[in-house]
Structures are given as C-alpha cells and as structure tokens.
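This report concerns only the one structure given below.
One protein chain omitted, others in place.
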Amino acid sequence: MKNLSLKGLVWPGLLAALMLMGVAAWVYQYSAGLQVTGLSNPVSWGLYIITFAFLVGLSAGGLIVSSLAYIMKNDSLERIAPLGVIVAVASIMGAMAIIIPDVGHPERIVNILLGGNPSSPLFWDIVILIAYLAIGMVEWWILFGKRWRTAEPTRKNRVLRRLAYFVLPLAILVHSVTAWIFGLQVGRPFWFTGLMAPIFISSALVSGLGLLLLVMLAVRRSAKIKDEQFTSLGTLLASFIALDAFLLFSELMTISYARGVDAFNVVSELLTGRYAPFFWGEVLVGLVIPFLILVLPYTRRSIQWIGLASGLAMVGVFLKRMNIILPSFQNLNLDYAPGVSLGRYTQFASPFTNQPTYMPTWVEIMITVGVLAGVLFVITLGINQARTHLKPFAGEARSA
Amino acid sequence: MSEGHLTNTKTASPNLTRRSFLKWSAALGGAAVLTGGLKASLVTAGKKAMSAPLDQVFRSANNPECNHCAFQVHVRDGRIVRLAPDPDFYLRPCLRGYSRLQGLYSTARLKYPFKRVGERGEGKWERISWDEALDTVAEKLAEARDEFGAETVLFQRGAVLSQMPGAMMGRFANVFGKGVTTAGKGGLCCNAMGEASTAMIGYRVSEIENFAFSKLHISWGHNPAVSYTPHWRYMANGIEKGMRLVTIDPRFSETAAKSDVWLAPRPGTDTAIAMGMIKVIIDEKLYDETFMLNRTNMPFLVVESTGKLLRESDLVAEGDPAIFYVWDLATKTAVKHTEVASPALSGSFEVNGLAVRTVFSRLAERAARYDVATVSEISGVDGNKIVLLAREYAASKPAMINSGMSGAQRTTHGEYFVASLITLAALTGNYGMAGAGVNDTAGVSHWPSTNISSPFESDVKGSIPATKLGEYLWEQKPYPLQVVYWQGKGLGQSPNSSLVRKAMIEKIPFIVVQDNFMTDAAQIADIVLPAAHLFERYDLMAPSRNFHFQIMDKAAEPLWEARSDTWIYTELAKRLGFGDQFNKTEEEWIDEMLVKTGLTAQSLRESGPVWMWSDAKYNKFGVKWDKPPFYWFKDTPFTTPSGRIEIHSVRWEDKEEDPMVDYKAAEETAETAPELYKKYPLALVNAKINAFVHSTYQQMAWIREIFPQPWVDIHEEDATERGIEAGDMVEVLNDRGTIKLKARVHQGIRKGVVSVQNGWWLDTGGNASVLSNDSHTKISFGHTLNSTLVEVRKA
Partner (left out) sequence: MMANKRLGLVIDLDRCIGCWTCATACKAENGVALGNWWNRILNVEGAATGSPGMVAGEVKMTNLPVQCMHCENAPCVKACPVGATYKREDGIVMQDYNKCIGCRMCMAACPYGAKVFNWGEPQTGVSLAGVKLGNPAVPERPRHVAEKCTFCVERVDQGELPACVAACPALTRTFGDLNDPNSEVSILIRERNGSQLLPEFGTDPNIYYLPARRHHPIVEKTPSYGG
C-alpha cells in the first residue's frame, strides 16, 4: 500500500520508540518504587495526574465537538466529526494508561470495581471513564468497522446522531467528575469551588477543539477540508477561550476580592508567588495570544496562524491543569514548622518541610512522554483507518 | 525586647482556625479547673500492664546523667523489640529513652573490637578478636605501670550514672595501679552547686518532686522543660493550681515559653540580680526574722578586723572552734550560739575589745551597693522588674528557686551565684516546707552504699582539673601520660575540646576507648572495645538523679560481639594477674553495693523501683516518709559546723575564700577582658536540648530526624549587623577554635548573646566545647563554659 512507504513509517516508528521508552521507564519505576518520582507526602500528586486531567479534557472536548456536529446536523462539521471521535478515543486511552504508573498498587485497581466507595469522586471517575471509552469505541467501530463499511452514509449518520444524544452528556459528565476529584476536597481551599467543573469543561473544549484543529490541519489535503471550515472552527475556539478566560477570571476575582479566605494563599502564589511565571504564561500563551490570533482579521483566515493558536491554547490548558493542582499541595493548611514528613529519609537530614516543593524526575517525564506518544499513535492509526474507509478520504484513495 | 512582662494580656478565643490560631495561642486566659484528680486517674489508667502475650517483660532504667526513668523492656524471640514506661514508676521516659530501641540495632553501634590501622582519627579500622584486643590493652597497661609508674595511666569516664560501669572501672584502676591519674579534680557539671550547698546547708538536696506545692517558681539559669522533661508534670500541676513561673535566662528557653515572666540577663550577672533582690527584701523588711535567728547564722558575730566569725577559740584557750557567738539583747553580751535567749539580728558590738558585727549586718552592707540603677547596669535587666520579683518572692511562700545544676552556675563565680540563691531562700524562710528551697537537681546520692570500687587505699595519685584536661595533656602535666583508658565519655564534652583532641592524638602513646558507639572519642582510639548496651547487662540504678533504687535487668544477650564493662574489666584483671579481685557476677556485685539497705537485685526485680525515703534503712539520714511531700531540713539537719544555714560559710572561711555571697564579674566579659571583648563581642551560652543527654543519643535515627544538625541562636539585630540571615551557614569562633553551623535568627535571645547546644560530636562541626572557656570556677574547679566570648560571621 502506498502509505506503507518508508517515509510513512518514520512517524509511527518514532512514536513506537517513545512508547517503548515509556514502558521501560515504568518497569523501572515499578521495581524501584514510587520513590524514584519527585512525589512526596505533601505533594502526593504530580505530572501523572496533571496529564491525566489534561487528557480527559482533550477527549471530552473532542467528543463534545463531534457530537455537537451530529446533533446540529451541520454538514460541513459532520465531515470532520470522525476526527473528533478518533481524538477522544485516543486521549481517553492515554488518560486511563497514565493512572497505572501513578497508583502504588495497579494490580488492585479492580478493587475499585469490586468494592467501590460510592461517595468517592475517584470511584465514579473510573466507572465513567470506562463507560466513556466503551461508547467511544462503539462510535469508532460504526465509523470504521467492516460491518458498517457497506452501510449507507445517511443511515450511518442517523445512528451516530442518535448516539450523540448519549455521548454529549456523558462527555460533559466524565470531565465534571474528574473536576470533582479536586472540587469536592474541602481541605484544599483553592480547589473547593462550585466552578471547578465548569472550568474543567471550558478548558476541555479549548484543548479538545485545539487538538481537533491540529489533526484537521494534518489531514486537510486528503480530507479535502476547506479553509473556511478552519476559520469557522477557529472562531468557535476563540469563543471557547473567551468562556474559559471568563470563568477563570470570575473565580480568581471572587477569591482576591475576599482576600481573607484561605484560598487566597494559593491565588497569591499564582498571581505573584512561586507560580506567577506559570500562571501568567497560561494567561498569555493559552488565552490572550491565541484569542487575538483567532479574532484579528488577517490571522483568523490563515490556517497556519489558526494551527499556531490551537497549539498555544493546548499548552495553555496544560499549564492551567498544573496551576490548579500543584499550588494547592504546596500550601499547607498548617504551615507551622517543621511541617509534614516527606516520606523520604536521608541520614542526618530533616524529613520534614512546611514549604513543599515538587520537580518531576526523568522517570515521570519519560513515562508521560510515552503515554502522549501512545495517544498520537492511536490518532495516527485512526487517521489511516479514516483514509482507507471514509469518504472523502476513500475518494482520494481510489484516485491513487 | 529581650525581657518578658510582669503583667499578662489575655483573651481566650474559642477555636483554632488557621487565621485565628496565632491570636488564640497568644491567649493566656481561661477558667481555672482542677485537673489534678483527673491526671491522677489517667495515671492509674496507665498503670494497667501492657498486654503483649508474646513478649517477656524486664525492668530497666535509663542511665545517662538524667532522670533515670524506669522502662519495661519487651523481649520477643530473644530480641528487645519494645519499650514502655514502667507503670510502677512515678516518671515517664522521654523521646531519647524510646530512641534507644532503634539505637540498639543501629548500624552506628560498635559491634566488634577494632584496632586502628590508619592514622589516628583517619577512620581506618581492622576488626580483631576479643583475645587480641584484651591482650593488647593488658600488655600496654602493664608496660606503662612497670616502666613509667601507674600515675602515667589516665582513667577517664563520663556521666553514666548507673553503678556498674563506674564502680568496675574504679575497682580496676584501684587494684591495677594503687595510684593512677584521673581528671577527677572538680568536674564538668555542677561543682559550684555542690560546693555552695555543702558550704551553706551541708549537702545537696533535690526539691523536684515538690514543684507543685510552690506558689512561685523561679527557674533560674535552668531549663527544666528540656533538662528535666519527666518532672515537668509537677511543674504543670503547679501551674494548674496557679503557681507563677518566672524564668531567668538570656535565652527564651522552652521553660521561658511556659512562664509568666521571662527576664534575660547578661550571662554571669545573676548574682547581681540576686543581690538587688536581697537589698529590696532587707530594706523593706520582707524577711523572716524568726527563721533567720533560729535556722541561719545571720545573727552570728564577725570580727571586723579579720572578717572571720567570732569563735570560742578566739576568746578562750582550747576553746571550741565550732562554737560561735551571737549578741544577746537581754544581757547585752556575746553568748554562745547554742545558749542564746534573745539574739540580735543586726548591729555592731564590742567583745573583749574586738569590734564585731552580725553576719546579717555585713550582708546588708554588701547588698546596699546593689540599688536599682546598679543592678540594671550590671545585668541589663530592668531593675524595677527585679524589685517586683523580690517583693513577689518574699510575699509568696512557699516559693522555690529552681536552679538545677544550672547553666548559670557554669560560670566563673558559680559558687557565689548558688550562694545568692540559698541566701534569698534563707532570708525568706523558704526552708523546711514542701515547695520551698533551692532545687539542685532531680535527686542526689544520700544512700548508704558499700564502696566496691576501692578495696585498696587511694586509687588516685595525679588528679587533673576536669576542665583543664586539654591543657594538662598537652603540657604533659602532672605526668607524661602513657595510656588513656577512656570509658563512656564524649570527647567533645570537655571545654576547649579541639585542644583535648589534639593533645590526645599527639601526646598519648596508647588510647583505649570503651563505648556503645563509634563516638568522637572512639574515633581517635588505638583500640576500641564494644561495650554492651544498658539493656544487655545487669546494673543498679541507685539514687543519684532521682530518689529510687532500680534494677536494670539483662533483657537480652549483647548483640554482635559487645560485652559488658564488668566482663571486660574481669577479663583484663585475669590477664594482669588480679582476677581474684573480680570474682563476682554482676548481680553479686549489685547485692554487695546494696548490703546496708537490705535490698537485693532480686528484691528490686520483684518490688520494682524503691523510693529512698520509704524506709529509714534506705537513706543516710535514717528518716522515713511514706510519700511526698517530704520536708528537707524539717526532719533532716543542716550538716554545717553550726548546724544552721551558713550565710557566712565556715567552710569557705577555712578555705580562705570570701565566706559570704557577693557579685563578682565573670571572666571573658567586657569589664574583665576588654581586649578579648573587642575581638569577640558576643557572650556564648550553651543549652541542653531534647535531642541528647550530652553526647549520648547522637546516632539515634529517630532523634536526628527531629534534630538533624547543630545551629546557633542569634538575635535579629546582631545578625543584621553581621549581614547574617536565617538559615545562613555561619562560623562561631574565638581563640580556642571555630565551629560551623546554621544560624537561627529571632528575638528569643538577649542581644549580644548567642547560644549553641550541648552534645554535638566533634565530627559534626558543631561541637560547642571547641569554644568553651577552659578555666574553672574558683572554689570548686567547676565548668565555666558559660563565661565565654565569641564572634559570629558568615561562613
């Protein structure tokens, strides 16, 4: 086949290599123990959970957009809807994968399903993730599965459209529950806000659509996607970004206005403290710049600019996840000396701290990169499927 | 502000929200409630023996120079695995006690005999057999004795207060040499306290079990919250009953943090503060005249020309020098102190043409110099607060002054500091009742022991002043030493410790160290002998730092190749041909020491700790108290020549020392050493910390998690002047040496004073003794480490 040329193998080969590296790193971490990560008692979640939240967001975003396409019966959108499914399934697989290196006893994860605790958001998150993955696979199957290959496009779409009515709320739910893992923790003042779910959703839309646009960019010739479509989706992205910015602002404003509340300790960390660079980075890279690109008359029509905006928006959302999760760990409610024990021991050094720090180790980074590579690998796979089985891709295949 | 307040602000806020906590913790109010009873029943609850069916339980006690807390040692499959407070004992152990559990199995323990192979202190060792170790040591000892004389062998031992290690080393040295050398002249601890007590009241006392009976407690140069942790319960009970707590310490100590008042004097000036208080008490007639006339020698007459007490021997030939005179107001004549009807407290008189004056009048004269301005000037403490304190002290009886074996008496004129405290108590009649007096420590040895450590006459020929060990070794005084036998002592505990180390390394041909750990002393030895841990041998804890007899049972065999001190000396004795002098088992030795008390190792094993006052046989005074409170000097006499509190001390008069209290400026201060002061303008004080008892517990992992490294406390202003910020590594130095440690910058220490901690080994770089003044207290050759000047600079 044409797309099995050597050139065609470089990209998947690279991804496969990165994935292998990730697996190797995980095997090492598993034997050496989580002590090879930068995690400690006070900062007990890090890069893995940040990436987890980010990936769940991507998939939710992807699926929300594609479902909207079907529900709104928007023809031009429907053409790229399959890409949304691909993105969603790939990301959710990544999200589930990265939980494994994070938990201490992956072999016991089944306990969650056997004797789950219904009051635990984490329990529900796992349950819904599974359901969500399942339904994503179903869509994937309907789109690319043998059985449907011969089916009439219109019939196919009718089914997908019906499905969309389930998928849309599920997509929103899956990300809300993920948000509640944090938002329900009364002991973490900055997390403990009713806005946590909306904020997660809005940034999910941003990152999800961002990734979708990048994928579209990658396949736009073969998929015969018109530039106007980029522009119209770009405008949609701009409005998502605006929504995201609005929610973020109203949250920070509320806390800063009150000041006296504990959450302000974290907020000031973000605005002026240790996290200022990341936070303002998030605002600039994730909100301001992409927004401008997507609304300014010249750039909003250039697909390259839109691509750039999408990329930046995704980086911004990743930073945002980090800025929500880490500072809350680094601000102890009881920050009196000597603080909390780290869970690490070095002879004649204090195992206590009241100003916890966190820096991911190479092991964490390698494993995370491995998982992200996996996500891209699945996306690539999906696109190949699309190429072979879908109009207009199929058309192109024939013309070859 | 370096001083506390005599008044308190208080508002109690109900809950501890993160934001309100600081406010809340500042609150001193709250309603009074009697929890004494509750606490008591809590103790009974604690009495319930612990149910751990698998474990055998043995009795033991902790043996450093501390409170000797009793332990239940749990053994499982022949291994010591658990420690618990002994429910039959009145105290509960501290964190250090528990840390011994991990310490037993610590990698840092000495497991085998070692022989040095590298340079001294290089840390290169070769493991050797016990036979080789013992043969070598025996050989070297014999050589030294036969070629150079027994006095060229120094036997040095530390503050291990259980009986066996000391007694056995003593016996060994005695039989071996009949005239060896020790560093036994004076000491590092509490000689000033001991000397002044002996000179003025006859012997050392402990009031610690009576804390809770006081209305006022002055913790003077003392930090019981750390140094007597297990006894704090009594302090807390007192506070619960409304006892006021005043702490006098240049450092905001853990005790100061619990106090109503904190006064922060310049180190070494406490006697001036006391003199100021004495003046107030005399001027305002706040003293207890009846007590002074009957129980002190304040009415005694002193000959103006000689400044000595008027004695019978001054008046009639063959007169009794132990008979003194007072002025009888009735007959207007001088009469024997034993026969007087109405003695005069003050006044000048003439006896046989001799101008005489009462001790009290002479005291008043001295005190008169210490007016508010002068006292403020000398001590740096607001004199008005001192006046208030004097009045409060005189007004609240019983009031206790707690100086412990205090930091304040580890200063140049420590004896007079202690004298000033005893004088205060004597003036106010604070003797002979529970909750009064001057507390010395947690217990003292007044039990009828049988000495097993010197079967022969004098075991000591040369005696080196303990504080001058370094100097004497370096200058080879009084003898060029051939062998140092060093048992259980921190090398870094003697002042000017780097000189001690240098002298040992360069001047001593052969060093043997016997300890549980590779201490800073062991690190420079030629042969290291692994002593069994205290739970791995039999020992007796007899009254010294508490008033109980306790058995220390052997709970398990020594780990690895460690052996008990007794075993080691017995084996050496055999090799040196006097094995017949070491023909008993540890338990037999214990029984022999106890003979006069009727107690035995076995009886103690069954009964548990025995209180020294519970039977007349157990104490030298032949008194009996069923339980505290007990009243020193109500049932027990003052064993001074006059049988009274001697404000003018006969003992000191005979020693040609100033017989009565007065303030004398310490060495190494701006006044006495202006040149040195220019170079080193900061006064250094030492603090005992919860981490250690001296150098013991250094290697305990659990302890070092809490106290990882040494530090220096320095006042904000002193720090800023030197560009030092909290957390900086700094050098603390003087002509004796330099140490490097982290700076803790705050206002919890008097400006111009810095503080380091007792106990850090030399190899930590933070050993305080490197800097310590290696002079000695003038009368009793005590430690003067708190009369030390230093400078601090960024490292």
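When the chains are written out, they are named A and B in that same order, and each has its own residue count from 1.
We adopt the following convention: a residue touches a chain if its C-beta (ideal position, glycine included) is under 8 Å from a C-beta of that chain, and two chains touch if they have at least 3 such contacts.
Everything numeric in this text was worked out from a predicted model, so none of it was measured.
Chemist: Could you tell me which shown chains are touched by the chain that is not displayed?
Modeler: Displayed chains contacted by the hidden chain, ordered by label: A, B.
Chemist: Per the definition of touch given earlier, which of A:P12, A:G116, A:G281 or A:P360 contacts the omitted chain?
Modeler: A:G116
Chemist: Of B:I278, B:A344, B:A466 or B:I689, which sits in contact with the chain we cannot see?
Modeler: Selected residue, touching the omitted chain: B:I689.
Chemist: Which one touches the absent chain: B:P230, B:P265 or B:G380?
Modeler: The single option touching the absent chain is B:P230.
Chemist: Applying the definition given at the start, please give the residues of chain A touching the unseen chain.
Modeler: Residues touching the hidden chain, for chain A, are 32-35, 37, 39-42, 44-45, 102-106, 108-109, 111-112, 115-117, 119-123, 126, 181-182, 184-188, 262, 329, 332-334, 336-345, 351-352.
Chemist: For review purposes, identify every residue of chain B that touches the missing chain, sorted by number.
Modeler: Output for chain B: 1, 4-5, 8, 10, 12, 14-18, 21-22, 24-43, 45-46, 48, 50-52, 54-55, 76, 79, 81-85, 90-95, 98-99, 101-102, 105-107, 109, 212-213, 215, 225-226, 229-230, 232-233, 236-237, 239-243, 252, 254, 257-258, 260, 262, 559, 627-629, 689-690, 701-703, 705-707, 711, 713, 726, 744, 746-749.
Note that in this section only the chains that are shown with their structure count from here on.
Chemist: Take the average of all CA coordinates in chain A, do the same for chain B, and state the distance between these two points in whole angstrom.
Modeler: That pair's centroid distance is 66 Å.
Chemist: Under the stated contact criterion, what part of chain B meets chain A in this complex?
Modeler: Of all residues in chain B, those touching chain A are 18-19, 701, 704-706, 708-709.
Chemist: Which residues of chain A touch chain B in the complex?
Modeler: Per the touch definition, chain A meets chain B at residues 260, 262, 333-334, 338, 345, 347-352.
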